[in-house]
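What follows is a short report on a single structure.
Just one protein chain is left out here, and the rest sit where they should.
Up next is subunit A:
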Amino acid sequence: MMTYFPEEVVEHIFGFLTAHCDRNAASLVCRAWYHVERMSRRRVFVGNCYAVRPERVAARFPAVRGSPTSPISTSSPPTGRPRRALDRGLRLLPAAAAAGGRGGRAGGGCGGGAPLEELRMKRMVVSDECLETLARSFPNFRALVLISCEGFSTHGLAAVATHCRHLREIDLQENEIEDRGPQWLSCFPESCTSLVSLNFACLKGEINVAALERLVSRCPNLRSLRLNRAVSVEALSRILMKAPQLVDLGTGSFWVDHRSEAFHRLISAIERCKSLRSLSGFWDASPLCLPAIYPICSNLTGLNLSYAPAIQGSDLIKLIRHCWKLQRLWVLDCIGDKGLAIVASTCKELQELRVFPSDIYGAGSATVTEEGLVAVSFGCPKLHSLLYFCHQMTNAALITVANNCPNFTRFRLCILEPKKPDPLTNQPLDEGFGAIVRSSKGLRRLSLSGLLTDQVFMYIGMYAKKLEMLSIAFAGDSDKGMLYVLNGCKNLRKLEIRDCPFGDGALLENVAKYETMRSLWMSSCDVTLGGCRALAAKMPMLNVEVINERDESEESEESPSDFHKVEKMYVYRTIAGPRDDAPDFVWIL
């Protein structure tokens, strides 16, 4: 039937397909649909930046420009990111620019060249030069989202601010950015009034506060603003007075003497922000400053206190009691089990909880255990996303949690001590995690920890049918463990394994599986060089990379024996062939 519709109609229908997987599926139906789909696709998601060459992406999708919900996205592998890599992702840009020009000439009824508008990158090495190239090549560029990236400085930001006159979004999340001065904020031209979202919370240095205030004043559509630690409370108050329409705020330092005038000004400023729904920051907040936000707490749906170690115990509890509409809460483990019990009784709408460790190097006094998690599971029936760093966990607790919350999509549990058993029974935690995967049929992401045998993998292979990403550490007894997962989890995309007794047998048993996955990462396991070579030989569509970061003087012979165990191995499907930006310590087999 669809072949009777003109292309424009089909294209219009495809316009309603927003998810990448849906568009991918549509393009596989027939040639006509493939053609219509590729000419009209505006946004591209490249999960693994090495899986495909940028030119190929640009050639297939000449109209790609990125979009608000799903810009051109790409990320690099979890830790295989070589330290001296070129910024691979940004090579998409010249290609996209070229494609833009070609698109115009090729016609195809799809409009002219599509200049790049949005870019989202994760775990990439990005340089100032490339940010500058981006900015100069695409003056209509709208949105830059960089997550856990590094290699650039405030000079790169200055370039983007200077040349991209219609910038809507700069979102810098947890990047390592070299501070080369505060002048980048002054680079936004007076004509720039289009900012909707500005997040520079991870910047370490000082900023030009006056320039920031002027920028905020002239951007009436600003909805999200996350300040860095250098922004004082006085500056925050002034900014809030100019932008009471904010929906999301990162507070900056938030240190103030609660007996001072500045504190009162802060309270007045915050009270005016009736639209605020989400807060973060609080870098230096002392508990006595917190009452300043009580007036708007009841509107909050999101609260991130995970960088505020000074707020602990009873002060944290007092604050949370005001936040009964919370859907998303990120805290440090100094909230304690008692604090989590309060979360359970107060935050009935809670959907996502993340509890981060506050004291990684020593035995912190306040921590969380299985009790806190159990309390939350009783009190928060809508909970579906969890990241929980704790000191201990029991099977009984996990089974209770599984019964109370059958809707987990993401369940990441990190017991800080590797291989720690259930302290009550001294048993492995197989049954506990088994209960989780059995009950949460929609589970997409799972991270395991504690003492675990092959049994838990049997459960995962049997029940976790929707699982897409699995992270394993210090677990399992034999190859069987890994094979349960590879054979059972039909939707598996990413598998990360460290310090597990899985070897060549597990690696080579189901090699076809890796072509259905995005990637496999194994470190400190029992896989040998010979096993990796065999895999590479059997599967030409996979890149098999062995990463060996040891001192080169140990490796005096040219080729270590096949029995040599590899430190780190990364396997991924690709149509791009072996990558050319790998540094010396990465061997591509």
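The definition used in the following text is that a contact is a pair of C-beta atoms (placed from the backbone, for glycine too) under 8 Å apart; a residue touches a chain by one contact, two chains touch by 3 or more; residues count from 1.
Going forward, contacts and distances are computed from a predicted model.
Engineer: Choose one: "Centromere protein I", "Auxin-responsive protein", "Alpha-methylacyl-CoA racemase" or "Dynein axonemal intermediate chain 1". The correct choice is the protein name in UniProt for the chain not shown.
Structural biologist: Protein name of the absent chain (UniProt record): "Auxin-responsive protein".
Engineer: Considering the whole complex, which of A:Cys202, A:Ala243 or A:Ala506 touches the chain not shown?
Structural biologist: The one listed residue touching the chain not shown is A:Cys202.
Engineer: Could you tell which one of A:Arg498, A:Arg533 or A:His564 touches the chain left off the display?
Structural biologist: If we include the chain that is not displayed, A:Arg498 is the one touching it.
Engineer: Touching the hidden chain in the complete assembly: which of A:Asp22, A:Glu174 or A:Glu206 does that?
Structural biologist: For the chain that is not drawn, the touching residue is A:Glu174.
Engineer: From the list A:Trp33, A:Phe61 or A:Phe389, which touches the chain that is not on show?
Structural biologist: Per the contact definition at the top, the residue touching the missing chain is A:Phe389.
Engineer: May I ask you to list the residues on subunit A that touch the chain which is not drawn?
Structural biologist: 78-79, 81, 123, 148, 174-176, 202, 306-307, 309, 356-358, 360-363, 389, 414, 416-419, 447, 471, 473-474, 496, 498-501, 521, 523-524, 549-550, 567-568
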